[in-house]
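The complex is shown incomplete by one protein chain, all other protein chains being positioned as in the whole.
In order of appearance the chains are A and B, and numbering begins at 1 in each one.
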Amino acid sequence: MTRRERALRTARRGMIVTAIGLAGLAAAYLWGSIFAPIERTQGPAQKIFYVHVSAAWSTLLAFGLTGLLSLGYLILRDRKFDLLAAASAEVGVAFAMVMLTTGPLWGKPIWGTFWTWDARLTSTLFTFLLFVGYLVLRGALTDFDVRARFSAVLGVMALVLVPFIHVTVLWFRTLHPEPVVLNTEGAGLPWSMLSPLLAAVAACTTLYIGFVTQRYALAVLRDVREEEAAGGLS
Amino acid sequence: MTAPAIRTRDLSRRFGHRWVLKNVSMEVEPGEAVLLVGGNGAGKTTLLRVMAGLLKPNRGSIECSGSVGMVAHHTMMYDALTAAENLAFFGRLHGLPSDGRVDRLIELLGLAEFARERIATFSRGMLQRLAIARSLMHEPDVMLFDEPLTGLDDAAARIVLGVIAELESRRAALVIATHQLVELVGVAARVGFMVQGRLAAIEPIAGRDAGGVVTRYRELAADGG
Partner (left out) sequence: MAGSSVASVAFAVAAKDLRVEWRTKTAFISSMVFAVLVLAVLYFARDKTAVGDFSIAPGALWVTFTFAGMLGLNRAFLIERENRALDGLRLTPASPTGIFLGKIFGNLVFLGVVELVSLPLFILFYDVPIWRQLPVLLLVVALATVGYVAVGTLLSAMVVRTRFSEVMLPVLLLPFLVPPIVSAVQLTWRIMALRPLSELTGWLSLLASFDIIFFTLSLFLFEAILIE
C-alpha cells in the first residue's frame, strides 16, 4: 500500500469515528437538555454545562497530547509525532473556542455579565492564545524539518507552562473572588446529571480522536503531494 | 597507514523533500587537497557544510578527525567589530591563549594596517583574508574552502594560494569547491565532480590542465551523474 493509499484509508476511518462522535454528542446533549433534571439555582441555562465541560475535557486532552507528542518528536525525531502534534493543536484550538463561547453564554443569564475573569475560563483563554501562537509559528516556517523541531520546542514549553498559568490565575482570583460561574465540581452532582455529562465527555473524546485522525491524514496527503513535486531520492 | 582526515559514506542530505546530496562517498587524506567541481546547485556548498559539522547527514555517515576550519561566501564575522576584535573573539571561543597569534595572523594575511578598523568598511578581498586568518587561528587539521578566489584581485588571490600551499605542507586536509580551475588545478592532487547532488567521480588530476578537467566534467554531466 502506498503512503497515499494508507493516508486515504486513515482519513476514511477518521470520518467514521467523527460521525460516531457527533452522533454520540448529539445524543448526550439531547439527554442532558431534555431528560436531565433542571438545576435548582441556575435554571435551564445550566444545561449549557454539558457542552462546556465536555469541550473543556477535549481541550485539555488535545493540548496535553500536543505537548507530549512534541516531547516525543524531540526524542525520536519521527515526523509522525510532529504531524500528530500539529493536528492535536488545531483540534484543541477548535474545542477551546467552544469553551470560550459557551462559558460566557452560560455566565450571562446567571450572573448578568459575559466575562467575569473566572479562573478556569481565563486559564483557557491564555492557553488558547498559547496554542494559536504555536500554529502561527508553524505557519511562518516553510522548511518542514525546521518547523517540526521548532514547534516541538514550543510544544514542550507550552506543556510546562499550562500548569503555571493555571496556578497563577487561580491565586490571582482567590484574592479577587468574583462569582464562580462554572461550578463544574463533580462533588454533589447527582447521577441523573452526571451520566449525561459522562456520555458527553466520552462522545467528545471520540470526536477528538476522529478529528485528529482526519487532520493527520490530510497532513500526510499534503506531504505526499509535496514529495512527489520535489522528486525523490533517485 | 594513517586514517583519513575526512571520510563520508553514502552521505545524503535533504532540504524539505529535495535531496541535495545523494550517496556521496569519499575520503580525504591529511596533507591532501581535493578540488570539488560542479554546477550551481550541484551540492558543493552543502557537502562542505556537512563536512564542517554545520549540517547533519540525513542518511549515511561522515567522520572528520581533528578540528575544522571553513572559509565560505559569508564572512561569519561581526561588522561592528574590528578585525582584531573579531579574531580575538573566535580565539576565546576556541579556548586559545592570547599569545599574540591574532597580530601574527593579521600580519601574515597583509591586514596589519587595518587591524583596528571595523570590518564593515573592508573590501571583499580583505574580508576573505580575514576569514582565512580566523580559520587559521586554531591551526585546523581540515580546511574547507567554498569558492575562495571569487571576487579577489591578483594580490589577494596570491596570498590565498600561498596559505593553501602552507596548509598542505602542514599536513592539513583541504577540500576546495571552485569554478576557478586555472588557478587551483595545480594546487590539488585530486578532483571530485559533483553532478546533481551525486559525486559522479573522484580521481587524480594527473597533470591535466583546467581545460582537461572541464572536459571531464562535461563528460560526466552529460551522463547525468
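One rule holds for everything that comes next: contacts are C-beta pairs under 8 Å (C-beta built on N, C-alpha and C of every residue); 3 or more make two chains touch, one makes a residue touch a chain.
Bear in mind the structure is a predicted one, so any value in this text is a computation, not a measurement.
Interchain touches from the omitted chain, evaluated on the whole complex, reach A, B.
Across the entire complex, the residue among B:E63, B:D79 or B:E107 in touch with the chain not shown is B:D79.
By the touch definition given at the top, subunit A reaches the unshown chain through residues 74, 126-127, 129-130, 133, 136-137, 140-141, 145-146, 149-150, 152-154, 156-158, 160-161, 164-165, 167-169, 171-172, 175. Residues of subunit B in touch with the missing chain: 52-56, 66-70, 72, 74-81, 85, 89-90, 92-96, 118, 134, 138.
Heads up, the rule we're going with is that only the chains that are shown with their structure count from here on.
Subunit A and subunit B have Cα centroids separated by 51 Å. Partner subunit A is touched in their complex by these residues of subunit B: 12, 14-19, 22. Put simply, subunit A touches subunit B in their complex at residues 142-145, 226-227, 229-234.
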